[in-house]
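One protein chain is absent from this view; the other protein chains keep their places.
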Amino acid sequence: MSLLSAEALYAGYGGVDILRDLHLRVEADEIVVIIGPNGAGKSTAMKAMFGLVPIRSGQVRYRGEAITNRPAERMVSRGIAYVPQEANVFPSLSVVENLELGAYVLRGPNGPRMERVFEIFPRLKERRHQQAGVMSGGERQMVAMGRALMVEPTLLMLDEPTAGLSPRLIDETFERIRGINQLGIGVLMVEQNARQALAAADRGYVLATGENRYEDTGPALLANPEVAEMFLGG
Amino acid sequence: MDIAGLSAYAVFFLSLVGIYAIMALGLNMQWGMTGQFNIGIAGFFAVGAYTTAILTTAPAEGRVGGFDLPFGVGLVGSVIACIPVAWLVARITARLRTDYLAIATIGIAEIIRLFFVNESWLSNGTRGIPGIEKPFGLGNNGYLLIIAAFVAVTWLLVEIARRSPWGRVLRAIRDNEPATAAAGKDIARFRRQAFVTGSCLMALGGGLYAHFVGFVSPEAFRPLYGTFLVWVMLIAGGSGNNLGAMLGALVVWLIWSSTEMIAGLVPTALIGSESAFRVFLIGILLQIILVSRPQGLLPEKRPPMPGEKR
Amino acid sequence: ELKVGALLPLTGDLQAYGESSRNGINLAAEEINAAGGVLGEPMTIEIADTQTEPQSGVDAAQRLVSVQGVSAIVGALSSGVTIPVASSVSAVEGVPQISGASTSPVMTDLDDNDFLFRTTPSDAFQGTALAEVAADEGMDSVAIMYINNDYGEGLADAFTDSFEAAGGEVVGTSAYEPGLASYRGELSQVSDGESPLLLIGYPENGQTILRQALEGGHFRNFLFTDGMKSPQIVENLGAQYLNGSAGTVPQARDDTDAAQHFTEAYEASFGELPPVPYIDTAYDAVYTIALAAVAADSTDPVAIRDHLRAVNDPDGEPVGPGDFAEAAELLGNGQAVNYEGASGSVNYDDNGDVAGTFAHWEIEDGEYVTVRVFEPSM
Amino acid sequence: MIEIIQLLINGILLGSILALGAVGATMIFGVLRFAHFAHGDFMAIGAYFALTVVTVFNLPVLAALPVAMLLTGGLAILIDQVVYRRIRRVQPVILLIASFATALVLRSFIQMVWGGSNQVYEAGIQLPLRFGPLTVKPDHLLIFAAAAGLVLIVHLFLSRTRMGKAMRAMSDNMDLALVTGIPANRVIMWTWGIGGALAAAAGVFLGMDTRLHPVMGWTLLLPIFAATILGGIGRPYGAILGGLVIGCAMELSTLVIPGAYKPAVAFAIMVATLVFRPQGIIKGNA
Partner (left out) sequence: MIEIERISRAFGGLQAVRSVSFTVAEGSVTGLIGPNGAGKSTLFSIIAGALAPDSGVVRLRGEDITGLPTHQLFHQGLVRTFQIPHEFSRMTVRENLMVVPAHQRGENLIHSWLRWPRVIEEDRAILRQADEVLDFLEIGHLRNELAGNLSGGQKKLLDLGRTMMTDAKAVLLDEPGAGVNRTLLGKLADAIERLNRERGYTFCVIEHDMDLIARLCDPVMVMANGELIAEGDMATLRRNPQVREAYLGTGVSGNAGGVAS
């Protein structure tokens, strides 16, 4: 039984299907990457699975349970955490408050959970009282990811976690994602930094115009000349 | 209820609709096109009405004016008098956006109203200015034609403005100010132009109103009828859509005056007070319109591209 | 069939007065119909709400005239609505309009093609009357607070002129804006600690002002105008604080037959007659319209207007509100009548105004008691 | 000097009533991003609910207060679920106009049920306590204490509970709040409940100090907005300060300008604040 699976999804905005017959699957403990050109529907796919875009037909299952079109706010308590592509922190709240809100659906003290996040992102501990809105691009991504990790998810969904980060931070971020994955958390991410992402991933999907194009292990996709030509910039 | 009577009422009804339609078009320029949240319509409405009252009435004791000038001069005066007022308000509120601007403008409108209440030397204070005549000795029918002509011309001008590159810049400002500035547009200037032009239309409405009812006093410029009604018309009709603004004026004023008949059908024992029930109905109808058609009766359409038919 | 429009504020600021005026109007119509109606048919009343706003007031008036086809209008209450209705509807359509409550001096000279009348005297008279009452009460200095509209300002000005001419002193004057939660600042501004307060306004905010004046210890004695003559004030604030306060109201001599008839008839129909103004004036307005229609032998608006003064022929037979059948018969026989109304003699002058008499009233044991009825000596 | 102090005392009373209204208005603004034009009418209906309790069960006003707060809070939630909820996702201006319609509905409802004339909780007046040359009315002490107590409770709620934090999060970024698993609808209902309850309290106090009348709240709406703006929109603590400043300024203004311009004072302060310190008098961290 897959951790998350999407079968034959049709979904879009205002009656127009963006996704057509989309299939996706994430196994427990796996890092899965989605790549594809701009406007391919990658973000839409993430949102649809998370209940933010209505699915017209098809099934989304989480650990075998059908969660198609369930409201987004319920996904979190099931153990799925999602970091959107844009506007992914609460700008006027401090780092600590952002993290606390991440654990909104959980009971019990936040202290230990927050310590664990600080272990992964020590920089957040230094800046814990800073307002998230004025942090630099890289720090914000950490806050966003930290916030998602606060729910102790079993599945983490990341939409372009490295966009706008410096090369050094990109390295570090992939490093961290691998670290998170090693804690037993499944990761599904969209990336434009395709080479690095595929290098870090167990499996990858290539989407174009809302449809599946390729699916393979990360290294295999990297080695595929067609993929490289059309989607990785030669 | 005879035909002649009905048509006389229809003329009267349409005249008020026309006056409100002009104001709704002015508001559409500010809100629908530029996103300026002006809830101070009553202030500009008052400036227009008082200006023509002062210019066109016979001389009177105890106040400035009574210049006995013709109707046309009065209306032009209304619009011109509004320019410095609107410009000043635009200047004062230049940095304000959304609800902040809204609340500032409603405050300014109330200050303008209090000014007319208290400064008798100019406005004859609470007593108001009577004897504002319709032009050329026209009756209601003739005056409706004048109003209709003004509505048509206003609509044409506002519609051209909306389709013009000028209107495009306004819509860009509505969407994203920094990006508009980065595209080389002087946002402050465009905002000011839209605000002043829209306000002048409200003043024009005020001028036409003054000649229509023949009397102005501060009571006419309270927020309910001076401002909110116009907003309700624009929003219900479809903000951003000029035809919608005019349709909204018609429909909302129809609701406003027809609910009396509906309320009359319900036994008083059930509702306590017929008139209160009427206002209750108005509120409910409005909510139904807003909930069922939040984009308005005629939603905004993008202006045609050059060479495109529509 | 005679149709009369009642143009009243049934919602909005003056809603309380609108409802009581409506009773007066309905009462007059019922009596007239009981006495055989007008020109052989029962007359009808069409009611329309002004919402106390000019925009909807003129619309309602036009609807009365055009859609309901009324031959005359009774109303409106506030001058801010009455005047626009007169100049955009009544004068234009040629329908007589009689207000029972608008007191603005502006109406006297209004260019209304002689279609606008009123059954209540202009402020100018009441101001003088008020000064006389102040003198009667032995007040040589007063502070004034008045509602900031044409009614308040008109009265305050007229009072100040007469009062000061008679040697009185006004220790402080402040206009107030309606609807505020506190008038304590204004009160402490006008108060000198001793002088009584002349409060010109309506109960809606007047009650708040009175209460804050008493609670803050600013004033103990009060002088009122017609607008504040309302039993709910005594009821809400407590009689003991208001006993001894005095005021004026336009009122006919209540010893007249007409006034007694009105009071009895009202009480028979609606229960106790509330001591609020503008009921009898509205009542009289309907009567004069009905009589004028009879005199004109027509329900044509212009004909009614032309005969409004004729039903007050000084040489005619005096008739009162209870005598409609007789009056109609006299008129039918071509004889002149002189209507003496519940609110006074209702003799419309060339401007459509009436000269009124005023009552000097006091509050005693929580009741409004008329001390005397008099004609102000201008 | 004495006069000024006396006016200040009066101003603080008026200010605490405004503040209660403004705290609710500012919370609603913070979470839902629109100026709620029916807020004054919530005050009025709260006052009338209390009136019914007072007359039917013959209870003192303060005992009726919690009932009125509860009922008004509930009514606010109901209106939100029936009307506002459906248009939350479109532009805020639609919400604003809809709230204006709500104001009409509430006001006429009051008139239909309770009638249009002045009413009071308790006939008569209250003689003031005298402290030397200063006078204070016993009710005023009560109102002030109750207002302070309510504000304290709201403060604790906002700063100590998860719901309070969730409200701030919602006002920051509603979409992200959803993604974080915050039950947006529940948070919004709480906001309405609290805003409505506080409005009811303000209305009851206003009724105690003046009288009950269908438009009692509507006419106070602009000063309440002025207080909201002055304190910085979306900041409950600012709203309290804003209410007090507006209240005192309005009372003190009678020393220098004609009473007829008194309401203009609140508006002028409001406009000046907007122009010179758009973020409000106390600069928050946003």
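Note that the chains take the letters A, B, C and D in the order they are written out, and that residue 1 is the start of every chain.
Basically, a contact is a pair of C-beta atoms (placed from the backbone, for glycine too) under 8 Å apart; a residue touches a chain by one contact, two chains touch by 3 or more.
The shown structure was predicted, so the numbers you read here are calculated from the model rather than taken from an experiment.
> Can you list the shown chains that the omitted chain is in contact with?
A, B
> Of the residues A:Asn69, A:Gln196 or A:Asn224, I need the one that contacts the missing chain.
Missing-chain contact among the listed residues: A:Gln196.
> Quick one: say which of A:Ala11, A:Ile31 or A:Leu165 touches the chain that got left out.
Only one listed residue reaches the unshown chain, and that is A:Leu165.
> Which parts of subunit A face the unshown chain closely enough to count as touching?
13, 36-40, 42-43, 85-86, 134-139, 160, 163-172, 174, 192-196, 199, 230-234
> What is the set of subunit B residues that contact the non-displayed chain in the whole complex?
157, 160-161, 164-166, 168-169, 171-172, 174-176, 178-187, 193, 197, 302, 305-307
As a working rule, only the chains that are shown with their structure count from here on.
> Hopping along touching chains only, can you work out the least number of steps from subunit A to subunit C?
The least step count works out to 2.
> In contact with subunit C and with subunit D at once: which chains are those? Just list them.
Intersection of subunit C and subunit D contact lists gives B.
> Of all chains present, which has the mean Cα position farthest from that of subunit B?
Between subunit B and the rest, the longest centre separation is with A.
> How many angstrom between the C-alpha centroids of subunit D and subunit B?
For subunit B versus subunit D, the centre distance works out to 30 Å.
> Where in subunit A do residues touch two or more other chains at once?
none
> Show the residues in subunit B shared as contacts by 2 or more other chains, in ascending order.
Expected reply: 114, 117-118, 273, 276, 278-279.
> What pattern do the touching chains form: line, ring, star, complete or other?
Other.
> In their complex, what parts of subunit D are in touch with subunit B?
The touching residues are 29, 34-35, 83, 86-87, 90-94, 96-98, 100-105, 107-109, 111-113, 115-116, 222, 225-226, 229, 233, 258, 260-261, 263-264, 266-268, 270-271, 274-275, 278.
> Which residues of subunit D touch subunit C in the complex?
Per the stated touch rule, the residues are 3, 6-7, 10, 13-14, 17-18, 108, 111, 116-120, 123-128, 135, 137, 206, 209-211, 213, 215, 218-220, 247, 250-255, 258-260, 262-263.
> For the complex, give me every residue of subunit C touching subunit B.
10-11, 15, 19, 48-49, 51-56, 58-60, 62-63, 65-69, 78-81, 83-84, 86-89, 91-93, 104-106, 110-111, 148-150, 152-154, 175, 177
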